[in-house]
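Removed from the display is one protein chain of the complex; every other protein chain stays in position.
Letters are used for the chains, namely A, B and C, taken in the order the chains are written, and counting of residues starts over at 1 for each.
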Amino acid sequence: MSKSAASKLAEHVRRATGVDVAECYQCGKCTAGCPMARWMDVVPSQIMRLVQIGDDEAAARLLSSAAIWVCAGCLTCTQRCPKKLDPAAVIDALRELSYQQGKVPASQRKVLAFHKAFLKVVEKAGRMSEIPLTALYKMTSGDLVSDVTLAPRMLVRGKLPLVPKVVRNRRQMKRIFAACRKGDRL
Amino acid sequence: MTPLGYYPGCSDHGSGRELGMSVHALARLAGVELKEIEDWNCCGATAAHNLSHDLAVALPYRVLALAEAQGLAEILTPCAACFSRLKGTVVRLARSADLAARMRQVTGLEYRGPLRIINVVEFVNRLLAGGLKDKLAAPLAGLKVATYYGCLLSRGENIIEGDDAENPASMTPAVKAAGAQVVPWNFATECCGGGFSMSFTDAVVDLSEQILADARAAGADCIVTGCPMCHSNLDMRQLTINSRGRGPYDVPVLYLTELVGLAAGLGPKELGLDCHFVDAMRLLSRAEPRPA
Amino acid sequence: MAQTETKTAEAAAAFQPRIVAFVCNWCTYAGADLAGTSRLRYPPNVRIIKLPCTGRIDPLFILKAFEGGADAVLVSGCHPGDCHYTSGNYHARRRWALFRRLLDLTGIDERRLFFSWVSAAEGQKFADLVADITEKVRAAGPLEPANPARRRL
Partner (left out) sequence: MARIGVFICHCGENIARTVDCAAVAAAAAKMPGVVHSADYKYMCSDPGQQMIRQAIAEKKLTGAVVGACSPRMHEPTFRRAAAEAGLNPYLLEMANLREHCSWVHEDRAAATAKAIDLVRVMVEKVKRNRSLYPIRVPIEPTALVVGGGIAGIQAALDIAGGGKKVILVERGPSIGGHMARLSETFPTLDCSQCILTPRMVEAASHPNITLMTYSEVEAVEGFVGNFQVTIRRKAKYVDWSKCTGCGDCWAKCPARKIPSEFDARLGARTAIYRPFPQAVPNKPVIDREHCIMLTKGKCGACAKACQRGAVNFKDQDELVKVKVGAVVLATGFDLWDHSAYGEYGAGKFADVIDGFQFERLASASGPTGGEIRRPSDGQVPRTVVFIQCCGSRDEKVGKAYCSKICCMYTAKHGMLYKHKVHDGRAIVFYMDIRAAGKGYEEFIRRAVEADGVEYVRGRVSRIYRRTDGKLIVRGADTLAGRAVTVEADMVVLADAVVPRSGGEKLAQLFGVGYDTDGFYSEAHPKLRPVETAAAGVFLAGACQSPKDIPDSVAQASAAAAKVLGLFARPELEREPVVARVNENTCVHCRACIQACPYGAVEDHEIRDRKGHLVRTVARVNEGLCQGCGTCVAICRSGCIDLEGFTDEQVFSEIATLE
């Protein structure tokens, strides 16, 4: 059991990550070092605090926050936490929950579209390659204009392979994706 | 010599191809056989862990299981992002029997483990210790290098054994062996924005610019890295940074393997040096032949 | 221990090991006190016998404890160098090497004899130690005298 017994969210996080957020004493060192903090609507130490509280209001705020999608997973917070906690893992768990519950905020459309496009390509081909990824991402994110000038330059440098490599045992890949899918979401 | 397992990772054929090229070139030179894992799949970096914890483990699990079945005990994965996923998975599986059982079920594959996963820095250091050092001609004397570790070679399970997370130095011996010098700077471990290149370009531009600015202020002629993601953010995104009116920056970004390859006298094309966005070939003109 | 391996899991769970702990007054007894004042939890299977110093522990005490039905014996005193009596625990340690061999002769598995150092400040260590020993001994099962003559020791 998580030591903050009242918080269902804390218990979920503990089960998913092994982190007991009750141990966080809100020093703020995670926020202080976070490279993405300035783009976050809820900074990492506040994320920890809201998980401690874990009531409906806190959960709603967390799961629909941009912050959990903005986190780059750089582990700076985890590296320096004086309580040896792992805020990055906590954020991972919240992100998965947010996705499963369909709470991803509109502002994070592009980020989500990218992750989904990436996994779609991997599901279909077993490997990621730039052209299908970019094509799928652009279709789903609506972000059609950015980086159009980069593609030709990548091409001439041999960085856009035209014939993507694929995994032979496609059945196995399908099985893995099917097994990891929760509901209709992955 | 027993062959070293090799996991190329998806960027090997695409955006990070010069890393793969230079790794292979060095391995050839050192007489190390790299045996690619057959039918390997994408490890899921950097998307899978955002949406599904299970998938983030299952994808690398398949790779590990294949490698083990193919009789490999050690796997080199030059991409730092893949390294992080594979090594993280090895560690997590060793820690939790539950997870291992679930993965067996999810994938239908058997992995007993633990395999040893090594990254590009460990690979280079190993080659150097194995005799490659004597083959270096040090044509890079005077070159000032900012060694960039980023997140994936300095933190968490990714940290190289014996290194210091805050002030890492595991690349230093290789840079020195290549005759170049390491400049002290502040952004060796700061995040470049990682996988947000496409989906959150603003952040990558900002963060990468800080890194470039600090390297330049420190007097570095180039940045050396071991991660294709960092490389693409720092190299390719320099164009974006410049196009947004910041800069202009013109800092070559090399893979450690390219740097050591140059010192070993390998051809720049063989190392993929011509594939960079920011001209790296000009570093060669600075290269001074070592006095006989 | 062949006979313990055949034990069923329930039997192992039902089995309450008896552990006798010989501890010194200054370090481990105080450490156990600290475990109490810190309200730490550990299994109730240990019975402490207080002595001034581990140097006072006669190997016969241990044999007697096993003979009396202890499933395990713990000997714990001050850390090396911290002995309240400057060197009593050092003398004790020198005797243990010999004693382990003696124990072997009696047919008692030497893994049932535990040595540790617990200082007055190490309440947590004491609690962990007792929990650990209890678990190990529970897994190993009750001490069945291999040689019934041992009872007459």
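Here is the rule we use: contacts are C-beta pairs under 8 Å (C-beta built on N, C-alpha and C of every residue); 3 or more make two chains touch, one makes a residue touch a chain.
Predicted model, so just to flag it, every value in this text is computed and none were measured.
Within the full complex, the chain left out of the display is in contact with A, B, C.
For the options A:Thr17, A:Thr76, A:Thr134 or A:Gln172, the residue in contact with the chain missing from this view is A:Thr76.
For the options B:Glu166, B:Asp250 or B:Asp279, the residue in contact with the chain missing from this view is B:Glu166. Taking the complete complex into account, residues 25-34, 37-38, 42-43, 45-46, 76, 80-84 of subunit A touch the chain not shown. Against the chain not displayed here, subunit B makes contact via residues 164-167, 186, 214, 217-218.
For subunit C, the residues touching the absent chain in the complete assembly are 18, 20, 26-27, 29-30, 32-33, 35-37, 39-44, 47-49, 51-53, 55-59, 61, 64-65, 68-70, 81-88, 91-92, 95, 119-122, 127.
Assume only the chains that are shown with their structure count from here on.
The geometric centre of subunit A is 22 Å away from that of subunit B, both derived from CA atoms. Along subunit C, no residue makes contact with two or more other chains. Contact residues on subunit B toward subunit A in their complex (touch as defined above): 10, 13-15, 17, 39-42, 44, 46-55, 58-59, 62, 105-109, 151, 154-156, 165, 190-191, 193-196, 198-201, 203, 207, 236, 239-240, 274-277. For subunit A in complex with subunit B, the residues that touch the partner chain are 16, 35-36, 39, 69-70, 72-76, 78-79, 92-93, 95-96, 99, 110-111, 113-116, 118-119, 122, 126-130, 134, 137, 141, 143, 146-147, 150, 153-154, 157-161, 165, 167-169, 172-173, 175-177, 179-182, 185-186.
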